[in-house]
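Got a structure here, written out as structure tokens. Questions coming.
Note that one protein chain is taken out, while the other chains of the complex remain in position.
Labels run A and B following the written order; every chain starts at residue 1.
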């Protein structure tokens, strides 16, 4: 599929510098793109590749225009425009309507005529599959679960009973939505399992990464609002509530009953303890352990030490065991040194 | 299904304050439960919701009785009694005996007549499936594996060859029991894989969370004793041995050949190095790295720094690189300050 530069400029509100009738049909990096490809410059690290690019056209900001040896689409947000152009040239796979003969669809399930149920997929009793939905190969939709229009379960996704998925969601392989939460009560002779009776509700435009798990609620539901984005191998405990547009990077984890605000950015491997509240717009840097609530909207929080050469690290970390004692000594010294000064 | 308050009181040893003939049939939080529901008060955080509750009956401790506006089931351990009531009203799904036509059961497998083999499940040669077992949709039971009576593989569970699962176990979706351990020997031209010849043995009443992995042993077996409880996305290395009733929260990990005692509580994202021994009854708080054995029964151990605002964090963590030097300076200063004192 090809598209003219003028069409791209009009659709995405860019200023075109170049031949309006030139056709492009693919995407590439500044270094490797050929004349049939659209490239972009968003990260300044790659500015050095602009003067030598052989791309057909480059999406870039005004200040880089002079260094561009080929056609340019000038805009304020090159990465976002690039994302939209890429979606135009490579649309998310369209549903091929129908049920594969190897798939199993229980009799009381309601499957839209325009939905695709792929090979070896399972759709349980009373489940509802909306228009143009793709249920990828090996996916399991348990009884009573619902998938909204235009959502994609890419492959081997698991939706537990009564889980509800909104429209235009993308669930990647190995993700498990609606497994039991971890509820245990202690008794004299061991653990008593607390039945997990709630479910999970995903809003519209939610994306769930590969092998990510979102537990069902204990009594009420676990909720991810619209446009929440989860990377791979994330763990979301029961009864967590995540506000709209919040994004979590790989291997982050949120323990049960915590409430995260809207528009938060949670970096990789961040851990958030249970029963906390995180305000809107909060940023948490990689690998921070969040052990108390955050009330300051838009705050930025950290908690991971930078690495060091092993030898230095060993020396410094050994001292950590005595940090309290060290601080007490310094306090005493400070008092001691202050006194002579006062006396002199 | 409904049950009278008198039946609940008798079954679970509570004192009933209210109408013995009143019937309840569901569960709810103090805030949202209606008159047909049982609620409970265990976590003091939610005490504020007691006076306004519209639940049919509340399970609570004696000291909260006076504030309860509705019927009450009084006991010493409200959360545990709640768990048991919830199990009564919402029993774990019962097996629907039979093999789904889309399932594959190899000819030499032994499947109990009362077991349920769900859609698109696989049971390999020589595998044994006990009475009333549920093998959920998409689950794979490899050759020679055994599943004890009343155990549930919820869906898409993987059991490797010769893995043995006890009775009344619950394995959640995406869990992998009996993948190879990580055994590599270095050779001049690269790695040599060490065959993983042991297997995995799970005791009775073991629960395994979604996408959790338990590796098979190198020569002998990896063992989880009775009533071990693993949350989601936990990694258990080869030849690990975990004692009865020990519970691990989400994303914890135990490296190979480590032996963990009975009745331990391992919090989320704790990492335990290999070849260690952890005593019985040990508690390890969230995200601690356990790098040596723990011999003290019932000890409590920690190792994660609390987060801070990013600006403060940067300042403090930058100083960590010089902590050893700082400590040496303080030592020198302390000597210096001591000398004048001695001299004076």
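Throughout what follows, a contact is a pair of C-beta atoms (placed from the backbone, for glycine too) under 8 Å apart; a residue touches a chain by one contact, two chains touch by 3 or more.
Just so we're clear, the structure is a prediction, and the values are computed from it rather than from any experiment.
**Student:** Could you tell me which of B:73, B:224, B:255 or B:279 touches the chain that is not displayed?
**Tutor:** Here the residue in touch with the unshown chain is B:255.
**Student:** Return the single residue from B:59, B:133, B:147 or B:176 that touches the missing chain.
**Tutor:** Going through B:59, B:133, B:147 or B:176 one by one, B:176 is the residue touching the chain not shown.
**Student:** On chain B, what residues meet the omitted chain?
**Tutor:** 102, 104, 120, 122, 124, 138, 140, 142, 156, 158, 160, 174, 176, 179-180, 182-187, 190-195, 197, 211, 213, 215, 219-220, 233, 235, 237, 251, 253, 255, 271, 273, 275, 283-285, 288-292, 299-306, 308, 312, 315-316, 318-320, 322-323, 326, 329-330, 333, 336-337
**Student:** Touching the hidden chain in the full complex, which residues of chain A are there? Just list them.
**Tutor:** 27-29, 32, 45, 77, 79-80, 82-84, 86-87, 90, 92, 100, 102, 119-120, 137-138, 154-156, 170, 172-174, 205, 207, 209-211, 226-227, 229, 231-233, 244-245, 247, 249-251, 268-269, 286-287, 304-311, 313-314, 317, 320-324, 326-327, 330, 333-334, 337, 341
As a convention for this text, only the chains that are shown with their structure count from here on.
**Student:** Tell me the rotation angle, 0 to 180 degrees, that brings the C-alpha atoms of chain A onto chain B, to the nearest 5.
**Tutor:** Rotation angle, to the nearest 5: 120 degrees.
**Student:** Taking each chain's centre as the mean of its CA atoms, how far is chain A from chain B in angstrom?
**Tutor:** Computed value for the inter-centroid distance: 26 Å.
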